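Here is the structure we will look at, set down as structure tokens.
As you look at this complex, bear in mind that one protein chain is not there, while each of the others sits in place.
Right after this comes chain A.
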Amino acid sequence: MGSNASIMLQQEDLQNICQQTGFTAKQVQRLYSRFKTLDKRDCGFLTREDLLCIPEVNINPLGERLIDVIMDDYGENNKINFKQFIFLLAKFRRGRVKSSTTEFNTRDSKLRFLFDMYDRNHDMKIDREELLQVLKMMVGGNIHDDQIATIADHTIGELDSDGDKSITFEEFCKTLERIDADDKMSMKFLS
């Protein structure tokens, strides 16, 4: 006999998670199965290395930044357990029209996540430095540093409406209004 995981998904936990996140039981179980696959050492949590091991994340230019956001904002001590993992993913669950939105997968929370990808010092502003960092990660050696700086300045100049040389969350949301961020960042979880 013997299940190979040291932690099992208890029935009450499962119901709790389903209620709060809006996932169905099957979806949660599949995600749990995925969590266990990633948790190679079977310790009940994922570390940065576990996530970086995924080749498609590893080669993603923003892969490390994404993992930073996940670990710092959703996990603790560089670890993320299954509950935290699934609450994170709940943000991106595509909800159907008739309010299967829970408090998690609102448009606002998605935009907030994207904002956090830039804003790592959590001062609610994207300043020039933070913008430069992200740009550099995305284009690598293909654009000269000077040109990257110019692009950053140009972007801030365009979007900064209150003159503080940085982009606040409101300005950020405003510029993403035309693009349907909610739709683009929603994932359809299959069961």
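Definition applied: a contact is a pair of C-beta atoms (placed from the backbone, for glycine too) under 8 Å apart; a residue touches a chain by one contact, two chains touch by 3 or more; residues count from 1.
Please note the rule applied: contacts and distances are computed from a predicted model.
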item	value
Name of the absent chain as recorded in UniProt (options "Mediator of RNA polymerase II transcription subunit 11", "WD repeat domain 75", "Phospholipid/glycerol acyltransferase domain-containing protein" or "Alkyl transferase")	"Phospholipid/glycerol acyltransferase domain-containing protein"
Candidate in contact with the missing chain, chosen from A:Asn16, A:Asn78 or A:Gln147	A:Gln147
Residues belonging to chain A that touch the chain removed from view	1-3, 5, 8-9, 25-27, 29-31, 33-34, 36-38, 40, 51-63, 66, 70, 89, 92, 113-114, 117-118, 126, 134-135, 138-144, 146-147, 150-151, 155, 159, 167, 172, 175-176, 179-181, 184-185, 187-190
